[in-house]
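Accompanying notes for the structure given below.
What you see is the complex with one protein chain gone and the rest in place.
And then chain A:
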């Protein structure tokens, strides 16, 4: 069985981002970049499936600027076997990402695709669902548990009311939630080994995909900031303030 994992290079989750003063976007120059945290979980899940037996190959795909290769290397050091980098400097919207991934899936024919549920930069939460739609495959989004048995993927999903389990025919698309697993750190020997693994390079043109954006960003602004309030001395003062000043209880 073949598993394909999509990993995105994003501003590290610990960075406090700054909106550019000209309002055109968010400052990324000189900012620490990392693999999207949900995608680390996706890679980890693929590696665990391989360690459990039954998976022969893990293909790691990233789309975007040249440095996305570093993100692929990280995933290869975690246990991915082969990388594919679709290089472009253009802004990629989820629909374009899904189309590019579909073109790769048509070539590579994986049995399972694992993506993060959400990229923490655009917060779209769309790509996995879109890819499943374009392929006509079932989708198990926001997964906190994944089991493969007899050509089915059993996915437990985190939903607003609690948990739900679905049975999906394979091939299927799964997107990860935070509690699916705890991603490993790559060991030094594995980082060294990953340097020798192959990363195939492609372009959107070679894949025959039109990636023109459908949305125009007219501006990016900072949200209204909250003022810090006061520190109260004790519970009695807190209750008094909530009752008589804020009038919320």
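Assume a residue touches a chain if its C-beta (ideal position, glycine included) is under 8 Å from a C-beta of that chain, and two chains touch if they have at least 3 such contacts; residues count from 1.
The rule is simple: contacts and distances are computed from a predicted model.
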item	value
Omitted chain (choose from "Cytochrome d ubiquinol oxidase subunit I", "tRNA N6-adenosine threonylcarbamoyltransferase", "Sulfite reductase subunit C" or "Electron transfer flavoprotein subunit alpha") - UniProt protein name	"Electron transfer flavoprotein subunit alpha"
Residue of A:29, A:52 or A:218 touching the missing chain in the full complex	A:218
Interface residues of chain A (partner: the chain not displayed)	11, 13, 16-17, 19, 26, 38, 93-95, 98, 117-118, 120-134, 136-142, 144, 154, 157-169, 177-179, 213-223, 226, 228-232, 234-236, 238-239, 241-242, 246, 248-249
